[in-house]
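Only one protein chain is missing from this complex, and each of the others stays in its spot.
Right, chain A next:
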Amino acid sequence: MVSKKKKKYSSGEGAQFMTRKAALKKLQLSLKDFRRICILKGIYPREPRNRKRAQKGAGGIKTLYHTKDIKFLLHEPIIWKLRELKVYQQKIRRARATREFGRMRKYLRDYPSINIDHIVKERYPTFVDALRDLDDCLTLCFLFSTFPSLKKVPRNQSMLCRRLTVEFMHAVIAAKALRKVFVSIKGYYYQAEFEGQTITWIVPHHFSFQPQNKDEVDFKIMSTFVEFYTMMLGFVNYKLFHSMNLVYPPQLTAGFSPDSEKDLIDEHAYVAERIAALNISLAKVAGANEVEELPEIDIFQSEDGDPQKLEEAKQEAEKVKKLKTMFKGLKFFINREVPREPLVFIIRCFGGEVSWDRNHFVGATFDESDESIAYQIVDRPSMDKQYLSRYYVQPQWVFDSINARTLLPINKYLMGAVLPPHLSPFVDKIKDQVYMPPEERALKDPDFKPLDDEPSGSDIEEASDEDAEEKNEQESEEDGETALARQYQQEIAEDSPSDDEEDGEDDLDKEKKKLAKEKKKAMAVSSGVPFKENPYQKQIEDKQAFRLREKLVRKKHRNLYKSMKAGQEKRKKEIWLLRKKRRLHDEKVKEEKKAEKRKQKMQAFEAATA
């Protein structure tokens, strides 16, 4: 009896994946709706291990979804909502076509909204999960909060984004959770820490919205993302506010709330403006007592935990604690040319008090004439009226101080000064083979002198890189160690002009005199030459041995090893290039300075003689 032939691709990878077309057919959705539901539910295509098999033998590259993901979508109640919406849209279209505009308006007014709370919960079962995935959410919401009303982006969506982002910033201020800031050409990078999760987001510079080409940017897709992200951010905000005993839809404290006798046209707008100013602490839940400071971290000597690591962690915690109150008791005044919101946000995050020109924005708390202002942040070359009681610093000082976790000396950041480079705090310091600009190194160890870095052998950690440099510079086929050996040989030769090596065997037929002389010489007792050991001998040997061992890398790993090595080489080269550029730049600057000085001297001399 012939057993039934098993159908191909009914199990294994062939059955695991589904093309998008098949998914659409199964879900009975249009591509638009499918895209929307994928975005909302966080479903994404998969890269199969064997594409040919996963595509059931079909050629080309197809978008493949996990079959179980699609089945999962099949049970989503929103799908029915989407289908109903389709009918609803038909109604609207019909009303428009029959020119029943009243009815059409009514339909548009009562357009059903889809509730996606359960999706937020489903995608992020715990609060920490949501925090972990907040990066994109925040960045997109901050971008959308700057958008005008567009065809695909309704006004209330960008308004909601604005509201939620302001709320989130308030939460960060209240929790003092900000850790790193960075001004890049793309925008302001912020990194906050909530419940041990670092959240990084970008806030674009002013006037970030520019009309986009239709082919380049599809606002509908982004809007769908934002639809989900606003929900998520709203719930996160709620949770954050509650964990800090703040009233959730943020409210002003009694002192700042509008006077009841004053008749405001729009009280809501009044409150929203003050909240958006970020300068006022929000109302707390009645009866909630202040959250006490975190208790000291006790060190437990666990078996696996490295005591050194623990110590490091403790130090880090101490530093962060200090960072949180870095600006405490300091008063800042922001000039009007300085971007207000980022600076207010930052300064408030670290405990400072901020104000600005009353006419600039609502919510100013004190005037420029206040004598207790410690720092005035200016971004102009000079000012007419200056107070002696305060420092006039450029905004970069605030950013750099936070990244350095200490109040940096202001002399480099004074008004009109040429600013030192602004460094990114996000560069991974643990990774080796990372170029560290001299400024950063100077920050790390105070002994480091950035200006005279060439002759000193300060690059101990990158000695091997230096080797690489030499090699590159020589561009000879010979290895470094052979070169070193040769060098050594040369040294030896220079040291002892009398060569030990005897090659007398070849020239047996030389003249007798010479022979006698040589014999005499050989017989003669010469003063001993101290044996000079090649200092690099050991390194050379090790390198040689390593080179031989390298050949024993298993065949399986050989390509990997090669590519890794190539990567290393590439990085080395990049570092070398950067260092070279820096050196050239420094030299140039030095030259210029010298020339300037000489010129000045000459001028002074001429002035004296004349």
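Convention: contacts are C-beta pairs under 8 Å (C-beta built on N, C-alpha and C of every residue); 3 or more make two chains touch, one makes a residue touch a chain; residues count from 1.
Here is the rule we use: contacts and distances are computed from a predicted model.
Novice: Please identify the absent chain by the protein name in its UniProt record; candidates are "Ribosome biogenesis protein BOP1 homolog", "NEDD8-activating enzyme E1 catalytic subunit", "Coatomer subunit zeta" or "DNA primase large subunit".
Specialist: Of the names offered in "Ribosome biogenesis protein BOP1 homolog", "NEDD8-activating enzyme E1 catalytic subunit", "Coatomer subunit zeta" or "DNA primase large subunit", the absent chain's UniProt record gives "Ribosome biogenesis protein BOP1 homolog".
Novice: Of the residues listed, A:Ala58, A:Leu74 or A:Val217, which one is in contact with the missing chain?
Specialist: A:Val217
Novice: Can you say which of A:Glu84, A:Asp367 or A:Glu550 touches the chain missing from this structure?
Specialist: With A:Glu84, A:Asp367 or A:Glu550 as choices, the missing chain is touched by A:Glu550.
Novice: Sort through A:Lys314, A:His360, A:Arg405 or A:Arg582 and give me the one touching the missing partner chain.
Specialist: A:Arg582
Novice: Determine which one of A:Val427, A:Ala522 or A:Ala604 touches the chain that has been left out.
Specialist: A:Val427
Novice: Of A:Asp117, A:Asp306 or A:Glu592, which residue touches the hidden chain?
Specialist: Checking each option in A:Asp117, A:Asp306 or A:Glu592, the one touching the absent chain turns out to be A:Asp117.
Novice: Please identify, in ascending order, the residues of chain A that touch the omitted chain?
Specialist: Here the touching residues of chain A are 35, 38-39, 41-49, 63-64, 66, 68-69, 72, 109-110, 113, 117, 120-130, 132-133, 135-136, 139-140, 143, 156, 160, 182-187, 189, 200, 204-210, 212, 216-218, 221-222, 225, 230-231, 234-235, 237-239, 242, 248, 337-339, 379-380, 394-396, 418-419, 421-424, 426-428, 437-440, 505-506, 541-542, 544-555, 557, 560-561, 564-565, 568, 578-579, 581-582, 585.
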